[in-house]
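Missing here is one protein chain; the remaining ones are kept as they sit in the complex.
Right, chain A next:
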Amino acid sequence: MDCMVTGGNVKVLATSIHSLSRIGEELYLEPQEDGLALRTVNSSRSAYACFLFGPLFFQRYSSSKSSTFRCKMAVKCAQAVFRSLSSLEKTVERCRIQLNSEKSRLTFTLHCKHGLLKTHNLSFQDCESLQAVFDKESCGNILRAQPRLLVDTVLHFPSSLEEVSVSVSGEQVCFRNHVEEKAEQGKAMLTELSLTAEEFEQFTVGCPACVTFCLKEMRGLLMFAESSGLPVSLYFDAPGRPVILSLTESVLEVNFVLATLSEDSHPCNDNRNKSTEGLQNAAPPDDFMNDDIDSYLIAMETSELAPGGHGCVPPPPQDANMGQLRARATSEGEEEQSEEEMGRAPNKKFCSLFFGSVLPTPSQVTNLTLRSQEVLASDSENEEEDATLL
């Protein structure tokens, strides 16, 4: 892999890494034919973020000869390469990223003004592909707005606030802070902001609903959106199903997939949002009632697909009502699908499941599938063990 970023795009790349650093601790880097993918997932696996920089984003782009190279590293290390976003524009003219396969280092070379050359050799770990499976197009609600609108909206909430609820009806969208415990509601300040449809570039509401998700990750995306000036699209439908925040440009696609609280833990169910209540109740019966802890979970699935196979795995029927984020681990050769019901990981709020990685050899397929079902995907230790098997 060898690519060169020039001019203002260096800052875009740098900002994307800073934005990812707000979500997860590891940066997954994968040079694909359709561009360079930078991804991360948060520690509770309730949020996934992906930046895909198309080949035209680069002055020169060549992915690996053998298309198998992919790696992960601490996002802090990558962030250190682009430490100061503000001075970057003035000092750095070009940035080259190449793989030094002899030394197993990923080399970032910054060509700065006055012929100054800064070289960072980052060590990395081999890893499986990290990819959440989601379908934006199937979401009933799509809101698109200039980043400024959302940045201004988020400003009204304290930075300590963890979760925000968004509800839409035909004409307006309403943001409010999510207060978990009933007992705390008497003590906490509730803030509510409503925006009319006119403020959005696109305002499609197929199913009025109210979803609750983490604000921190959204702030991460907004940081990037604000600096790039690209409109942000918000895709969501029922509570429990993921919210997808997305930016698209000709040479760049950004998707943040965030878990949402499921319906029974949802504040909008009680009294506040009468307009959407009826609709939510009309939804097909589900078994949320039975699993209150699971309400925070996102169903995950780990699957093995052959390199060419990009088909989405149809959701298992019993999960149909749960928000689903499915992950796909890809390696060449085998084709195997395993599905994991997410277990419950205690102590975590949106303890969801992502990507237990499975890299089976033919003989291991059965075993691994079983194993990954026992092991919750939230246990990343096991993930690494699995990876080292190869």
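Rule of thumb we're sticking to: contacts are C-beta pairs under 8 Å (C-beta built on N, C-alpha and C of every residue); 3 or more make two chains touch, one makes a residue touch a chain; residues count from 1.
Heads up, the rule we're going with is that contacts and distances are computed from a predicted model.
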Which choice in "Cofilin", "Geranylgeranyl transferase type-1 subunit beta", "Ubiquitin-related modifier 1" or "Checkpoint protein" gives the name that UniProt lists for the one chain left out? "Checkpoint protein"
Of A:193, A:207 or A:251, the residue that touches the missing chain is A:193
In the full complex, which bits of chain A touch the chain not displayed? Write them out. 146, 149, 155-156, 158, 185-196, 198-199
